[in-house]
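Excluded from the complex is one protein chain; the other protein chains are retained at their positions.
Moving on to chain A:
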Amino acid sequence: MQHGFHFNGLRCTGCKTCMLACKDYHDLSPSISFRQVYEYVGGGWSVGADGLPAQDVFAYYVSSACNHCAHPICTQVCPTGAMGKDEDGIVTVDERRCIGCGYCALSCPYRAPKVDREAGHSVKCDGCVKRVREGKRPVCVEACPLRALDFGPVDELRRRYGEESDLLPLPDSSATSPSLVVTKPACVRADAERVAREGAVANVREIV
């Protein structure tokens, strides 16, 4: 049964608790993060004919980790078969096979796998498989103070939250069929074309 994440763009405030909880739980170094929070913004200030300043700014946050795609590019390019999907559809790294070539990291459009140079192999989100097998939820989902994340069988998530899986700045879902359901932020619901035309990632320097 394929598992996946739900991200609620109506709730996320970009606090990055999910990122930090993940880094803490997996004891990641500063240069590696399994989950990223992207700040997507557009618009600006202008002075109207009446001389008064006005703004048409929009901004929202997207928390993204590995989306355990139905057609993951990382497993297709992996030269040793170290990258594979388990019985829950979770994309995992077999550390006993991985050579740390980094091809998975170079190919993933979600920048999910990373090469841990000290360990000598790729590392990535495993959906907190140990916690899930104990009946708990992944630590990012558990930590989110706004309950903007959820995890479970993707069919169940789609029944509960809808079929949407495309949200900028994430890549088009047709590329790898991510096991992801998104609830779109208000500004995207109001004018998706404008967001696509004017939006940009504002926190590029924070991304690892």
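Just so we're on the same page, a contact is a pair of C-beta atoms (placed from the backbone, for glycine too) under 8 Å apart; a residue touches a chain by one contact, two chains touch by 3 or more; residues count from 1.
Here is the rule we use: contacts and distances are computed from a predicted model.
Visitor: What is the protein name, per UniProt, of the chain that does not appear here: "Electron transfer flavoprotein alpha subunit apoprotein", "ABC transporter permease", "YeeE/YedE family protein" or "DMSO reductase"?
Guide: This omitted chain is identified in its UniProt record as "DMSO reductase".
Visitor: Return the single residue from A:1, A:57 or A:119 that touches the missing chain.
Guide: Final answer for the missing-chain contact: A:119.
Visitor: Which listed residue, A:29, A:107 or A:177, touches the chain dropped from view?
Guide: With A:29, A:107 or A:177 as choices, the missing chain is touched by A:107.
Visitor: Pick out the residues on chain A that sit against the missing chain.
Guide: Listed in rising order, the touching residues are 36, 38, 64, 73, 76-82, 96-103, 105-111, 115-117, 119-122, 168-172, 175-176, 200-201, 204, 207.
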